[in-house]
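The complex is shown incomplete by one protein chain, all other protein chains being positioned as in the whole.
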Amino acid sequence: MNTVLETSGLTKRYGRTDALRGCDLLLAGGKVTGLVGPNGAGKTTLLQIAVGLHRPTAGRIRVLGLDPWREGVALLSRVGFVAQDRPLHPGFTVAETLEIGRRLNPRWDHAYALARVKHFGLPLDRPVRSLSTGQRAQVALTLALGKRPEVLLLDEPVANLDPVARLELLEELMGVVAEDGPSVILSSNVLADVERVCEHVVILVDGRVRISGDTDELVRSHVLISGPRRAGPEPADGEVIEVRHAERQTTRLLRGHASPSEDGTEVRPATLEEIVVGYLRSEREEVPQ
Amino acid sequence: MAVPRGQLTAATADLTAFPYFTSVVVKVATIRFRLDQASGVPTYLQLVQQTKHAVRYGMLRPGDRLPTAREVVLDLAINPNTVLKAYRELEREGFVYSRPGAGTFVADDAPAPLARSVHQPLRRSLDRWLAGAHAAGLDRESVVALITLALNDAFSEKEAARA
Partner (left out) sequence: MIWLTLREHRAQLVAMSLAAALIAIGLAVLGPYAAAQRAALGVDTCAPLSNTNENCVDLMIEWQRRIGPASYLVLALVIAPALAASYVGGPLFGATLERGTHRLALTQAISRVRWSATRIGVVAVVVVACALVLAQFGWAVAALNGLPGGPRSSFDLFDVEGPTVVAYALSGIALGGLIGAASRRAVTGMFLGLLVFAAIRAFVAVDLRPNYDAPLVAYANTTSGTAAAPPKAWILHQATVDAQDRPMDYRDVDQLMRGFRPSAIAGGPTDMGAYLATLGVRDRFIYQPAERYAKFQWIEFRIFTGLAAGCALLTIVLIRRRDA
């Protein structure tokens, strides 16, 4: 298995805030991985460290085996990144924006970038400030794709996009994955998108990795048990992630197996959304992978 | 994009009816998949089911080329590995075969489409049963629950027998 990203005890402190606290992560290449977590969980920080924009306070990180802070130039010729606010120079035309990529990257497929832009009907001589948000997102993505990267790091790529633009961007992204096979690590809070597009999910809460696993495996290994409220623990085989009590009913998210019982306790596979929300809401320590 | 569960839009090679089917090669992609995120059925399984359905009801014929993973994801924004997984499953079950560089095609010896002579009597006995259930006072949800229970029992026995 080739590793695209690995961290060990990765910590980042800004002033008095700990954005990341000792993250341990191992992500395999060739997959689309989703970083999920509440705002402020550390998703953006992790991506910015991975791409060499920020320096870790402690711990270790390697992307494609390279140290992003020290070997940034070598790494960034193989990694494409789009920041959350998709920064672009407002006065530059689309053509000039692509020119940035052409001049600052050793490997750059200009014909490919132009073809993509043309495919979306974006006129080359229009200033970026006159484009819609969706169009700007496509330009920013094209700038990252023009170097034909092995890895794509995308910070909330579909945030603030209208539903049509959102879908188009995801379709484009998946098309690129199908064609060139880059590893993709994207952060998102839209679980529906994560579910349809990501093979691997990392749940980040409060600067720590709560769990990291293949989507299929996560869904297979978690069940939701709901039954009448009672005092003692459930007879179940596994680890309780989260418990929620209503007036007369208790719902538990369990990592493991359980069977229904006669008193009306139901067991069913948890959806990815229920799993993510369960981890997000619970207060437990990091779950070993 | 609300989609009825499990429904399929398929087209024959009649390009004029479905002008939005395009293909890089001369052969025409003949099935367009739909995704129902709310159904709880894994995506790859939906693709498998839709393909099997099309083959069984003659909408896909032996030799027809299935859309490439790229064509599917450009349409559906799902992970291309999901498509490949579905196609592998279909290949395992004998519905399709893949030729590297050319694509994935419906197998010649795929389970034959259900003949009308086979599924029409089945359909008629089902209608009769439903009438009986309705007369007995079962509402729609109860009917569905009953059928689901029977289905699960029947097919889990089949799985056990196969394994």
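Think of it as A and B in the order they're written, each chain with its own count starting at 1.
Assume contacts are C-beta pairs under 8 Å (C-beta built on N, C-alpha and C of every residue); 3 or more make two chains touch, one makes a residue touch a chain.
If you're wondering where the values come from, they're calculated on a predicted model, not measured in any experiment.
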Chain not shown, its touching partners among those shown: A
Residue of A:9, A:22, A:72 or A:127 touching the missing chain in the full complex: A:72
Residue among A:101, A:134, A:157 or A:227 that touches the chain left out of view: A:101
Footprint left on chain A by the chain that the document does not show: 48, 51-55, 72-74, 76-77, 79, 81, 83, 85, 87-89, 92, 96, 99-101, 103-106, 143, 147
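In this section, only the chains that are shown with their structure count from here on.
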Intercentroid distance (Cα basis), chain B paired with chain A, Å: 31
Residue ranges of chain B touching chain A (in the complex, touch as defined): 35, 37, 40, 42-43, 68-70, 73-83
Parts of chain A lying in touch with chain B, wherever the complex brings them together: 31-32, 167, 170-175, 177-179, 192, 195-199, 216, 219, 271
